[in-house]
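All protein chains but one are shown at their positions in the complex.
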Amino acid sequence: MVDSVLRVDGIQKSFGGLRAVNDVSFSASRGELLGLIGPNGAGKTTIFNMVSGIYRTDSGQIFFDGTDITNRHPTRIARWGIARTFQVPRTFNNMTLEENIRVALLQVNIVDAEATRQACAVLDEVGLYAKRHQNASELSGGERQLLQFVRAAVTRPRLMMLDEPFAGSSPGAIDCMVERTVALSRSGVTCLVISHDIVSLPRVCERVVVLLDGAVLTQGKLEDVREDPKVIEAYLGE
Amino acid sequence: MHFELLAHPAIVGQFIIDGLGRGVMYGLMGMGLALIFGIMGLINFAHGSFFMIATYIMYFVAVHLGVPFPIGIMFAALGLFLFGAAFERGLITPLRARLGRNWLVDGYVMTIGLQIVLENLALIVMGPREHGISRLIQGRMSVSGVILTNERILIFSVAIMVVATLAAFMRLTSLGRAIRATSEHPDAAMAMGIDVRRIYTITFALGSALIGGVGGLLLSTYPAFPTIGSDVLIKSFIVVIVGGLGNVWAAMIAGILLGLVESFAQGIASAGWQNSIIAAIVVMVLVFRPSGLFSKPISRP
Amino acid sequence: MLASRWKYAGFSLVLLFLAAVPAVANNNYLTAVFVSVLLFFILAALFDFMLGYLNIFNFGIGGFMALGAYTSALLAYHYGISPWFGLLAGGCATLLLGLFAGIITLRLRGIYVGLTTLFLAEFVLFALSNLREYTRGAAGLQVSSLPDLFGISFSRSNPLALYYVLFVICVVIYVTLHCVVNSRIGLVFKAIRDDQLGASVLGFNVVRYKLLNFTIASFFIGVVGAFYGNYIGILVPTPQEFGVARTTEILTIAYVGGRGTLWGSLLGAFALIGLQEVFSVVDQWRLVLYGAFLVFVLMVFPRGLAGGCKQLAAWITRQVQPRR
Partner (left out) sequence: MKMAQSCLVVEDLCAGYEQEVLVVDNVSLSVAKGSIVGLVGANGAGKSSLLKAVLGYLKPSSGTVTFQGKDITGHRPDLSCSLGIGYLMEGHSVFPSLTVEENLLLGMWPKRRQASVVKAALERAYTRAPLLMERRKSLAGLLSGGQQRILELERLYMAGPSLLLIDEPSLGLAPNLVQQTFDRIQEFSKEGIAVVLIDQNVRKVAEVADYVYVLQLGRIRKEGTGQLISMDIENIVKAFI
């Protein structure tokens, strides 16, 4: 608990009568790769939206590096060092790839020629260099996923939240994201990953939190969780 | 300011009657706009020009050809129905097909283009001359000092009829149900087997027919003139914004409210400032209650 | 690098053309045409600065202009303040209006912003026509012409001099806008335009950038409005001059030129105003042409003339490249 970077403490969120997230608590330590899994409608994305300030939390608290960030504005939360991606990629579609990266680099005060240089370098690493002057709208869904991933990563976050980063991506793009996620964690960035990709997720996460109907069902090592009858039951239905 | 006028019941009664009379007209004007916005999300900037075309149709059919007024009004409505359908099918449908969910901004810019064309074509073809009639029907009556023209009674009854017919159409016919279903959940409407594109065309045509009929009906107050539409458009906007964008019934209530405000403001205060006050009210409604005075606030996730 | 060199060459060429032609021709009619080209160009560019770069639909740009024009004219009329200073004062007054409009429309989106600015502008126009004792309302307000400077007369009988005043204003505004949209701020503008939420989770304060854009644009609209008042000589608060009709003209030129490209507005202004002068025999057809052009562009050239030019340039490059 001492070096937990993110601590979510009993958060709740309802939409109308539906309780989407019900008393969820978990924490992630520095450099940890934590997976969030669970059947459809379990509340995974809702938790992401609460942590990044897009949804208001009904009750409970969220701590980041010991600071209470519950219900702060998304802009503030981003400046604290929390970056995220979205299930449907939110790239800036009428801007070129290079501009997409450069705008993110502004957050860490990298501008002008240096920004162009770094943007080119980053795009080169993920194999998008050749398309750097194209608009993001011309990319495929998988490439856009990759773009928003690196766009989030260049802001040097301390917590990176990835929402279904592997869905709809080509094997090459997935490899690239897996490698870079692992590299990020080695450099001390905490990563939270929502994924259903049974092949890719184990390459990234050791520990997972399993959610069901808005509550934490269990958490632990991925292999153990997969053998847990409770979890299998959850996926089977009652 | 002449607040002392409010002490005379007959004068106040006259204010109310005048206000109701105007208000019903404004309500009628707004309904077509509200219908199209409510179902399609499109703001029709050519709404006023449609009104203008209708007044010309009415003038020619009723005055030049000597056809009875009710049939003239029907001609105006029918003409605008066809025009609206053609415009939607010819220009809006392709736009929607090309742009998908992002068609709306280009959609209303398209109606702006149409409005410019129509207004100026009318100026060229018809010239800057008013074509009007003095009265649809003659006669007036006086009830304890309050004067009431027969024409006003006629417009009032037509308004009630239009509201009732539209309500009945929307509630009781399968087409009306399909229109409402489409506005709520287009994908689910398709799963019912409803051709959503056709529903949009019909909706636009209906909204156009509505303003068309109203244009014919109001020819005596709003004579045919190329730029008569801009005033109608602004009045319709006010009514629709105050009532709540897309809420057809609330547009009528907002219209009456606007009519009463105008009537009292003109009677009591010096004329002129009422426009500024109304513009300010509209801005305040947009800022503080964007969903209008009579609708539930839009929830913002 | 080569591309940017071409851009500067093009820019200089256009500048030279705009500077030289009226002087060489020295023809009052041609000067008048160039004045309206520049006026509409810069207003459309300002409109596009808001719409094309930040998705702010300012449907009250005509009323904003009116405020600038009246501020400058009234200062001169009632207090004898020099119209030269009035240009700035008009800008400042409109800046305040823009700031106010920006603040009240912060929570609103899309068409609601458009309607709010529309009625705000209506309010300004109605107020101007109602304050009859002060603004002379529909009777029209006489605008004193710009006083002589460096021995040059800027009265309305010397349209060439006025043209150069406008020319300088346009260059200043255009260069400023160009610098802004190509700076870091412009980068953020575009990000917010494309995806507001995406920009805010990157840590950008969307509100602040929107206000910044709105105030910059409003200030310049006010300056242009003040100049316009000096140029036409008499101000009447009608819809044709400053209302919805004026706004739609500006919008048409911005759309025909191409959204999201400032220089496209110059193409749009030349195309539409040029067209209208060529067909001046049937002057009434002018606005019909505007509307038809707008519909045509929406259907066939969604990115406007500028987009068409870019496609043409790309095509030429493709044709040229293999031979190298």
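Here are a few things to note about the model shown:
Order of writing sets the labels: A, B and C. Residues in every chain begin at 1.
Convention: contacts are C-beta pairs under 8 Å (C-beta built on N, C-alpha and C of every residue); 3 or more make two chains touch, one makes a residue touch a chain.
Fair warning: this is a prediction, and the values are worked out from it, not measured in the lab.
The shown chains contacted by the absent chain are A, B, with contact judged over the whole complex. Among B:109, B:194, B:218 or B:286, only B:194 touches the chain that is left out of the view. Not every partner is drawn; the one left out touches chain A at residues 18, 37, 39-41, 140-142, 164, 167-170, 196-198, 225-226, 231-232, 235-238.
Looking at chain B, the residues touching the absent chain are 174, 177-178, 180-181, 184-185, 187-196.
The rule is short, and it goes like this: only the chains that are shown with their structure count from here on.
Distance from chain A peaks, on a Cα-centroid basis, for B.
Chain A and chain C have centres, each the mean of its CA atoms, that are 43 Å apart. Between chain B and chain C, the centres computed from C-alpha atoms are 32 Å apart.
Across the interface of their complex, chain C is touched by residues 52, 54, 73-75, 77-79, 83-84, 86, 90-95, 99, 102-104, 106-107, 111, 148, 151-152, 155 of chain A. By the touch rule above, chain B contacts chain C in their complex via residues 43, 91, 94-95, 98, 104-106, 108-110, 112-121, 123-124, 230, 233-234, 237, 241, 272-273, 275-276, 279-280, 282-283, 286-287, 290. Taken in their complex, chain C has these residues touching chain B: 57, 104-105, 107-108, 110-112, 115-116, 118-120, 122-123, 126-127, 129-130, 239, 243-245, 248, 251-252, 255, 284-288, 290-295, 298-299, 302.
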